[in-house]
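== chain A ==
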Amino acid sequence: MAAESTASETPTTLLHLSAVTAGYGAGLILKGVDLAVTRGEIVCLIGPNGAGKSTVLKTVSGLLRNAGGTVLFNGEDIGRLTSRERLARGIVHVPQDRSLFPTMTVWENVIMGGFILSNHALVKQRAEEVAEIFPIVAKRRSAAAGSLSGGEQKQVELARSLMLDPALILLDEPSIGLDPKSRTSVFASIANLARDGRTVLLVEQNARSGLAVAHMAAVLEAGRVALTGTGQSLLDDPEVARLYLGASAQGPSAALATR
Partner candidate 1 sequence: MQLHIDGLRPRRARLFASVAALAAGAVLLAGCAASPSTSSSSGPLKIGISLSLTGDFSDSGKAAQRGYDLWASVVNKSGGVLGRQVKLSIVDDASSPDQVVTNYTNLITQSKVDLVFGPFSSLLTVPASRVASRYHYSFIEPAGGGPSVFDQKLTNLFFVQPAPTTKGGDVFADYILSLPANKRPKTAGYAKLDDPFSAPIAASIQKRFEAAGIKTVYDQTYPAETADMTPIMSGMSAANPDVVVGGSQEADAFAQIQAVIQLKFNPKWLFESNGANSPGDFPAAVGANTEGVFSSADWYADSTVAGSAKFISDYIAKYGGDAQKIDPTSAEAFSAGLLVEQVAKKTGKVDNATIIKTLHSGSWPTLVGNLSWDQYGAPKGSYQLVQWIDGKLTTVFPAATARHTPVAPKPHWAG
Partner candidate 2 sequence: MSENLLEVDHLTKRFGGVTAVNECSFTVQKGTITALIGPNGSGKTTVFNMVTGYLKADSGEIRFRGEAITRPRPADLYRRGLSRTFQQARIFPELTVEENLVVAAGYNSRQLFGRRVSDSDRDRATKMLGEFRLETLAQLPAADLSYGQRKLLEFAAVLMSDPMLVLLDEPTAGVNPVMIDAMEQHIRERHAAGVTFLIVEHDMQLVMRLCDPVIVLDQGAPIAFGSPDQIQKDPRVLEAYLGS
């Protein structure tokens, strides 16, 4: 995969952003983003705060319309579609904040994931399938979602995102605010998604973990893609480490390595 790939309309490219600009009001946050996401891969976006990582996800899911450039999904320009239409094409966005409906049960939350489907039987069937992948759904089925711990909630959110059998899952900082144990299991779940053939576009401030799980990665800097590479190559690059990964990337941490 190459950032400025021109031959991106190969069957393997699921999502292709070229020269995308977007923002709120007068100011632009994205100032020409080029990014290609290959089918079946996990792509991780890293970069400083305010670089526009979340904005990329919003532009893909339709929460925000791109002001310029094109957003191609499966070869189709989806830039003018509503977020619901994009949902119907298999793009699911899991936002950064806790996004469950706290007083609804876990089961109802999962059912809500199939909201745009009109076939109720199908929704139920999918929910049962999802419950098999994410045991927490079956285990806490009738519990109010708000009573679950943060890690459990994130698992349910991931479960819910599968209800539409999506081609592309957009994950915005799934590990934020999670304790180490929950983080580990969330990243494990993300890896599993890819193993099942889903494509994931991941934004992660916890760059090391994000890069570790990603096939490919891109560094976003001031509204543009500054670098791309495989997850591992970025992790190993001392320059990237200095600029983007901080002290924590200066070799494996003694504290955790002893474990």
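The candidates came about this way: all candidates are chains of the complex that A comes from, given by their letters.
The rule is short, and it goes like this: contacts are C-beta pairs under 8 Å (C-beta built on N, C-alpha and C of every residue); 3 or more make two chains touch, one makes a residue touch a chain; residues count from 1.
From a predicted model like this one, the values you see are computed outputs, not experimental measurements.
Touch, as defined above, links chain A to just one of 1 or 2 in this complex, and that is 2. Those residues of chain A lying in contact with candidate 2 across their complex are 46-50, 96, 147, 149-151, 173, 176-185, 205-208, 243-249, 253-256, 258-259.
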